[in-house]
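With one protein chain removed, the remaining protein chains of the complex are shown where they sit.
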Amino acid sequence: MTATALSVRNIRKSFGEDEVLKGISFDAHSGDVISIIGSSGSGKSTLLRCINFLERADSGEVAVAGEIIKTHKAKDGQLSPSDKHQLKQMRARLGMVFQNFNLWAHRTVLENIIEGPVQVLKHPKKKAVADAEILMDKVGISQKRNHYPSQLSGGQQQRVAIARALAMQPTVMLFDEPTSALDPELVNEVVQVIRQLATEKRTMIMVTHEMALAREISTHLIFLHNGRIEEQGPPQLIMENPKSDRLRQFIGKF
Amino acid sequence: MMDFFNNVFSWLPELLAATPLTLILTLVAGIFGLVFGTLLALARLSNILILSVPANMFMFVMRGTPLLVQLYLIYYGLGQILPGTWVRHSVLWPYLRDGFTYAVIALSMNQAAYNGEVLRGALRSIPKGQIEASMAMGMTNLQILQRVRLPLAFRDCLPVLTSDIIILLKSTALVSTITVLELMGTARMIQRESLQIYEPLIACGLVYFAVVMVLTNIMRPVESRLTRFRKGNA
């Protein structure tokens, strides 16, 4: 039995009248790669964003490596983090990779990568740079270390964003459709990097439309529909034998 | 407190009576400013140096110095020079003793410089293709200017031109310093005569605010009508 890296309990979230997440629970053990699939608007991004509190859920619980993020009900009915300091630590342990990269435009590749370690983890700059070298090598972006994001292709930017998240030495990596903003010919270079992370047994939660990738690297697949987990299990099993019509339809589209 | 507001309201009729003069100043200087501004923009863009260099300098000086200084220079300066010239004995003289004339001259010149700068930018940014298309069908330069370049440029900078009108309206308050009794001048006169410091100014502020809000809301539909061709391909 491996340790639970991330535990999500009963997350609910509404936007106005619209209940987008209707009680989501799952666990990720150390080394798990969980892919979350589902049609557009099914709440995948919202779920990821609720996990690191970029979005406030209405209720539920998130624990990283066994430590529950402390919350209380705020006046507006949403779940608010009670301990700012703890939240910062927790966020530092959840590496997030966004669909649109969200690199800081005024910082070079290297500066983007060392920003978190230096500012949040308070690593000495020298160590942060040394660590960054290794990561830049790993994602194949070393030659571009002094470039600004606007001078990079989408694929290169996303690889930098992955390196930036990895630099925090996170317990869990969260990916929100990391390849869907990319031109088709650039998808592969990013997929390569993610594939490599999977082989290193990194714990990852990945929202994706890349069914082939999900099938290849995931240990567990979650199909989200209308704010609920409609079906989940080992990817091969689920994809070859979908129980629900909806999943069958969804897979049929690919 | 009640007294204060009663005082404020008691000045409104007198101030409202002065409002037409503020509007006339705005309108007249606005029209002159637009006409001269267009000429300035064209002069500035022309290849003829004796047109473009003076136009450039004029615009730079007018935009680089305070309107108040320009007002004083024109009002006191012309007042110093003109009496010694033929103008002294011409039919124009009665008008030239009035601050209003100088106010219009200064405001128009200032407005022309700002409008000219905006229009120059708009004229320059017209896509080459549209001008080439006009040339290709044999339009003359004047035709291209009238039918293509100017209409496009005006529509392009309409939002700036309309907000410049509001700025002009606010600038007319400065002419109160050269004895013109428009809104601001009237308020300051009341201030002196009644020995109330705040009330006339607050009342004056209420009137300006109302005028600016009305004007802004009149211009908005005009603006969106003239720029409707842009919608949909934005």
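A and B are the chain letters, set down in written order, and residue numbers restart from 1 in every chain.
As a convention for this text, a contact is a pair of C-beta atoms (placed from the backbone, for glycine too) under 8 Å apart; a residue touches a chain by one contact, two chains touch by 3 or more.
Methods note: contacts and distances are computed from a predicted model.
Enquirer: Under which of the names "Amino acid ABC transporter membrane protein 1, PAAT family", "Cell division protein FtsX", "Alkylation response protein AidB-like acyl-CoA dehydrogenase" or "Phosphonate C-P lyase system protein PhnH" is the non-displayed chain listed in UniProt?
Expert: The missing chain's protein name, per its UniProt entry, is "Amino acid ABC transporter membrane protein 1, PAAT family".
Enquirer: Which of B:G79, B:G121 or B:P159 sits in contact with the chain that's absent?
Expert: B:G79
Enquirer: Which listed residue, A:S82, A:N100 or A:Q196, touches the chain dropped from view?
Expert: Counting the whole complex, the residue in contact with the absent chain is A:N100.
Enquirer: In the whole complex, not just what's shown, which of B:P13, B:G64 or B:G129 touches the removed chain?
Expert: B:G64
Enquirer: Footprint of the hidden chain on subunit B, which residues?
Expert: 61, 64-70, 72-73, 76-77, 79-81, 170-174, 176-177, 184, 187, 197-198, 201-202, 204-205, 208-209, 212-213
Enquirer: Which subunit A residues touch the hidden chain?
Expert: 52, 54, 84, 87-92, 94-96, 98, 100-106, 108, 115-116, 119-120, 148, 150-151, 161, 164-165, 168
The rule we apply is simple: only the chains that are shown with their structure count from here on.
Enquirer: Measuring from the mean C-alpha position of subunit A to the mean C-alpha position of subunit B, what distance in angstrom results?
Expert: Once rounded, the distance between the two centres reads 57 Å.
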